[in-house]
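These notes are about the structure you will find just below.
Every protein chain of the complex appears in place save one, which is left out.
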Amino acid sequence: MSRIEIRNLVKSFKEDAVLSGIDLDVPQGSTLVLFGPSGAGKTVLLRCIAGAIEPDSGDVLLGGASVSDVLPEHRGIGMAFQNFALFPHMSAYDNIASPLTARKKTGDQIRKGVEAVARLLKIDHVLDHTPKALSNGQKQRTALARALVSEPKVLLLDDPLRNVDAKLRFEMRLELPRLLSDQGATVIYVTQDYREAMALGDRIAVLDGGHIIQNGTPEEIYRKPATINIAKLFGDPTINLLDVIPVSDASGVHAMLSDRRIQLDPGLAGYAGKECVLGLRPEALSFTDASDGVPVTIEAETPFNEKSVTLVTTLRKREILLSRPSGTPAPESGTVHITIDPSDAVLFDRETGLRIDPNGSNQAAERAA
Amino acid sequence: MSVQADMPVMRRSSRLSRTMLPYLLSLPALLVCIGILIPFGTAVYYSLQRYRMSQPWNRGMNWGENYLNFFTDPDFWNTLQVSLTYAGLTVVLELLLGLGIALLLQKRSRVNNFVSIMLLMPLMTAPALAALMFKLMTNSNFGILSYFMQLAGFQDFRWASSPDTALLTVILVDVWVYTPFIMILLLAGLRSLPTQPFEAAALDGVPRLEQFWRITLPMLSPYILTAALFRLLDSIQQFDIIYAMTQGGPGDKLMVFQVEAYLNFFQSTNVGRSAALLMILWAITYVLSNIFVKNWLRLRERARGEA
Amino acid sequence: MDHMSPLERILRAVALALVVLFFMFPIFWIVLMSLQTNETILRSPPSMAFVPTFKNYAAIIAGRLDSNVASMSIQFMGNLMNSVILSVGSVALALVLGVPAAYAFARHKFKGSEDIAFTLLSFRFAPPLLVLLPLTLYFQSLGLANTYVGLIWVYQLICLPLILWIVRGYFEDISPDIEHAYRIAGHGWFATFRKIALPLAGPGIAAAGLLAFIFAWNNFVFALVLASADKQPVTVGALAFVTASGIQYGQIAAAIVMSIAPTLLLALWAQKYLVEGLSLGAVKG
Partner (left out) sequence: MHEKEKDLISTFLSGGMSRRSLIKRLGAMGLTAASAGTLHNLMATQALAADFDWKKHSGKSIKLLLNKHPYTDAMIANLDAFKELTGMDVTYDVFPEDVYFDKVTAALSSGSSEYDAFMTGAYMTWTYGPAGWIVDHNEWINDPEKTNPNYNWADMLEGVRKSCAWNGVPGGELGSDDAKQWCIPWGYEQNNLTFNKGMLDKAGVAVPTNMSELMEAAAKVQADTDGIYGIGVRGSRSWATIHPGFLSAYSNFGEMDLTNDDGKLSAAMNTAGSKAFHADWVKMIQDSGAADWSTHTWYQVGTDLGAGKSAMIFDADILGYFMNGGDNAMAGELAYAGFAANPEAKAPTPNIWIWSLAMTKASKDLDATWYFMQWASGPEHALFGARKMDFVDPVRNSVWEDEMFKEKLNNGYPGYVDMYNASAPGASIKFTPQPLFFDMTTDWAAMLQRMVAREVPVDEGLDQLAASMNKQLAEAGLR
C-alpha cells in the first residue's frame, strides 16, 4: 500500500546537478536511512518525494502509483524537517493539529489525536506554548508529533535530531525505533550521523554527489563499505586507512605493516602488486602480549565516549588508532604489539576508492554505476 | 483503523496550472502597470514630434530635433546644471547631517529613541506642505526665519525671493524633510554592525576617531551608498518643493527638470520639448537606478546573510 | 563606548538639542501660527505672547472664509476627505494587487520574474511627469477624468512598487519549509498563503501599507496634474488655499496643520513599523 519507489530521479538547480538518477525502493513498513554528507542531496530527494520540489525527470511512486502530478497536500505524507519548520504564529497544539484540520476532522477527533501523540512524545504539558517558548527538544518533538499525528503511511524525517543537544539526541535515538515501528509507516530517515543511521535503518542508502553509492543493511555498510568515503563516514573513531601494496605468495595474500605480515583474504590475490588502501577498524585491533604481533609505539591515549582510544605509530611512523572498551587494561607506553583480525580488514583500490571484494566481482563498483 | 479515511484521495492536478500560478498571482499588478506604461510610450512618441498645442497645424514628426536643439539651448543646460547642483548639494548635506545624527543616536537609550521618533515627523510632512511652511517662515513681513536673520545682522536676507539664496532656501526645505530618511537608514546600518571589530580595536587602544575612519565608515559604506543613491534619484526629480516655493524662479535659478517640463507643457503648451526634457531626465534616472538596484541587491544579500 | 568624558557628554547633549530644535521648530511654529489672528501674526517683532484662538480652524471646518478680498466658501474639509479616500483606496488596491504578486516573486522564480520585478521597481524612480503629462491627454477618453478610480489607479505608481518590494522581502524571509510543512500537512496553496505566509509577513505588510499610505497622502504632483476640483487632496488644496484665502496667514497655517496632522499622528502611533518599513524599503526590499 505505501511502498516508496523512486525511479531515475533527476533534479538540478540551474547548472548544478543535485540528484543524478536516483533509484530507491523502500518496502512497506520498513525504514530506510538516507545517509550522506551535507550537500549530498538528501533533503532535495526528500522534498521531491513530498512534492515540495518538482524533479526534472524521473518518477516517485507511493503504493505503486506515480505521484508526479499529485500536489503535496494530497500525497498523504508526514514529514519532519531538519529545522523543525514549526508555524511560529501557532501554538504547539495548533501546529500538531494542522494535518488533522486539513483532513477535516471534527474538533473532538483533533483533540484526541493531538493529545495522544503529545503524550507519546511527552510534550502534552507544553501544547499551549508557541514555538518560541519551546526548548529545542520540545520543538523537535512537536515537529515529530505533527508528522505523526495523522498516522501517515509514508513518513519522511529530515535529520530531525540534527538541531538538538547531544543528550536529547541520545534519548531519541533509543526511542525512535520503537516509535517508528509502532506507526507501521514506511519511513525515509535522513541523517548525517552514522550511529543514528545504524540504530534506525532497516537499510541504509548512502547518497553522495547525487548518486546512491551504497544501499545495504547497517551491518553491510559498516563491515563492507563500498568506498573509502563510506568507510570513513561510518565508525568513530574513524577507520584506519593505510596505503599498502598486497603481496601474494605461497603462504597466501598479505600486506606488510611494521615489517609484519597482515594476512588478507586469499580472494584478493588478483590485487597483488597494486596500490591499495587497507582499512582497519580501530575496534578490530587489540593489544597482545605475543611478540608475533605488529610492533608499534604508543603515542597517546584518550578516552572517547565509552571507549579508550590509543594512538600508536608503526615503525615507519604511520599512525594507527586502536579502541577498546573503557576500563579494559592496556599497556601505557613504550613499544607494544597489536594483533589484527584479518576478517575485519577491508581493502580498497587506491585509484578508484572502491572496495575490493574478495569474492571476485566488484559489487561496489557495480552498485555505484 | 480505516486506511481509506486517513489517506486523502490522491487528486491529480495538471502541471500547467501549477506553473501558471505565479503568473496568475502577479498578473493583476502587471496589468495595472502596463496601463501606466502606455503613457510612457506616448511620451517617447511626443518627444520625437514638433508639437505645440497652440499650433496644431505645425505638428509633425521631427525625430531627434527636440533633443538636438538642447545642445544649443542655454535653458536646457541651465536646467541640467540646476538639477545636478540641487541633487548633489542636497545629497551631500543630508548624508553628512544624517550620518552625524545617526552617530549621535547610535546607542539605544530612552532619549535617543524619543529623538528618533521626533525626527520622523519632518519625513511624514508632505514636501509641498513643508515648502509652504517655510514660505511662511521666510516671509519678509512676519516670517520667523527672516526675523532671526535680521537679529543675526542680515537686514536684507530675502530667502527664496533672491536668486542668491533661492537655491539655499529650497535645499534647506529638502534637508529638513529628507535628512531623517538618511538618518534612519544609517542608524539601522550602524546598529546592525557587528561589535567584535570595535571591541578588538578598543582593546588595542585604537582611538575612537580612527575607529570611525577605519572600521565604522568602511563597514557602513554600503548603507551610505544605498541611501545616497536613493536620495539622488528622488532629488534629481525634485518637483514639489520647488514648485510650491517659487515655481522655478527667481529668474531661472530653480528651473529643475520636472518644473521646466511642467511649465513647458501647461504654459507654453510645448508638448514636444516637455516630453524630450522628461526623456532625458528618465535616462539619467534609469542609469542611476540600475546602479542603485545592483548595489541594493548586494546589500540585501548581506542583510539577509547576517539576519 | 560607555566611557564618555563629561565634556563629550555635554557636547553630545547640545548637538542633540540642536537637532531636535532644527527639525521640530517649523512644526511647532506653524502650530503657533495657526492659533493666531492675522493681526498677531503680522506683529513685528514676532512675539510668543498672544491669546490662542481656534477661529482659523473653525473657519476651515465651516468652509467659510471671510478674507480681505471677499467672503468665499472653500472645500478644505472636502480636500481632507479626498486625501483619505485616495490614500486609503490606493493602499487597499496596492495591497490587493501587490501582496499576491510579491508572494509570487518571492516564492516562484519563474521565467522573467526578476525582470518584471525590476520593471516594477523602476516605476518608483521614473519621473512622474513623464507618465502624468501624456495621461492628461488620455484620461478623458478613458472616462477616468474626475473620478477617484482614475486617481487611485495612477497612485499605484507610488504604492504598488513600495508594497511589492517591501512585502517581497518579508515573504523571502519566511523559510519555505514552513510553507512546505503546511502543504505537506494537507493544506492547499491558498490556505497556506492565507494561514501561513500572510500572518508571518504581517508586520512587513503593515509597514509597507503604512509607508504607502503616507507617500500617497503626501503626494502632490499626481493630484496637481490630474485631479479635478472636487477630487483634490490636501496637498494641492493647501497650496490653492494661499490664493483663495487672500492671505489669511493663520488660516493657511491651520490648513497646513490639519493636512500634516494625520500623517504625523500616524507616525507617532506606528513609528516602529514605519522605521522598519523605511529602512527595509530602502535596504532590504
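Lettered A, B and C in written order, each chain numbered from 1.
Here is the rule we go by: a residue touches a chain if its C-beta (ideal position, glycine included) is under 8 Å from a C-beta of that chain, and two chains touch if they have at least 3 such contacts.
Computed from a predicted model, the values in this text were never measured in an experiment.
Just so you know, the chain we are not showing touches B, C across the whole complex.
Among B:Tyr23, B:Phe70 or B:Phe266, the one in contact with the hidden chain is B:Phe266.
Touching the omitted chain from chain C are residues 38, 42, 44, 66-70, 72, 136-141, 145-146, 224-226, 228-230, 236, 239-244, 246-247.
As for the chain not pictured, it touches chain B at residues 52-58, 69, 74, 135, 138-141, 156, 158-164, 246-252, 263, 265-270.
Note that only the chains that are shown with their structure count from here on.
When the interfaces A-C and B-C are ranked by C-beta pairs in contact, the top one is B-C. At the far end from chain C, in terms of centres built from Cα atoms, lies A.
With centres set at the average Cα position, the gap from chain A to chain C is 57 Å. The centroid of the Cα atoms in chain B and the matching centroid in chain C are 15 Å apart.
For chain B, residues touching at least two other chains, in rising order: 8. Touching of two or more other chains is recorded for residues 71, 73-76, 103, 150 of chain A. Chain contact summary for the complex, chain A toward chain C: residues 47, 50-52, 71-79, 81, 83, 85-89, 98-99, 102-103, 146, 150. For chain C in complex with chain A, the residues that touch the partner chain are 175-178, 180-189, 191, 196, 199-200. The touching residues of chain C, counted against chain B in their complex, run 1, 12, 15-16, 19-20, 22-24, 26-27, 29-30, 33, 41-46, 96-98, 100-101, 103-105, 107-108, 110, 113, 116, 118-123, 125-135, 137-138, 153-154, 156-157, 160, 164, 169, 172-173, 186, 189, 214, 217-221, 224-225, 234-236, 238-239, 242, 249, 252-253, 256, 259-260, 263-264, 266-268, 271, 274-275, 278-279, 282-285.
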